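With one protein chain held back, the other chains of the complex are shown just where they sit.
Our next item is chain A:
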Amino acid sequence: MASSKGPASPAVRVAEMEKMSVEQLKAVKEQTDLEVNLLQDSLNNIRTATTRLDLASVALHDLSLRPQGKKMLVPLTASLYVPGTLDDSEKVLVDIGTGYFVEKTTVEGKDYCERKIHLLKSNYDQLLELASKKKTVADEAGAVLQAKVKQLAPQT
């Protein structure tokens, strides 16, 4: 999945693109555009996940403030809530993936959320860098393509 355009400096890339025909250049630009779109989708997914984790962390904090025995409404489905009382707000079950749940305290739960958010943020930054590099290549390809097309036009 790694692109081979990594180590090439922009001047080298443009020089290589000049050597390519219009068809090849179009193919390169389409390919890079596709990759940029994929990366943007991944970035959006990460942003959504980070927001959800943030909400979870806030909810945890709120939960820890509630006294035991407090009356609450428990969701059974998206439109059905049942009255209940808060039992133990110290212990929470955390979904760590692949069907495993771990019992943690609210503090540990918040810590878990923070850790995950950090991990996602670093992934997001890495992806962002990659996406902007790809976008640069795509833009260069587009510019060289336009120049070539203009070159060919007056000849015909």
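Note that in this section a residue touches a chain if its C-beta (ideal position, glycine included) is under 8 Å from a C-beta of that chain, and two chains touch if they have at least 3 such contacts; residues count from 1.
Just so we're on the same page, contacts and distances are computed from a predicted model.
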Undepicted complex member, UniProt protein name, chosen from "Prefoldin subunit 6", "Proteasome subunit beta", "Serine/threonine-protein phosphatase with EF-hands" or "TBPL2 protein": "Prefoldin subunit 6"
Full-complex contact with the absent chain, from A:Ser21, A:Ser79 or A:Thr98: A:Thr98
Chain A residues touching the omitted chain (full complex): 93, 96-104, 112
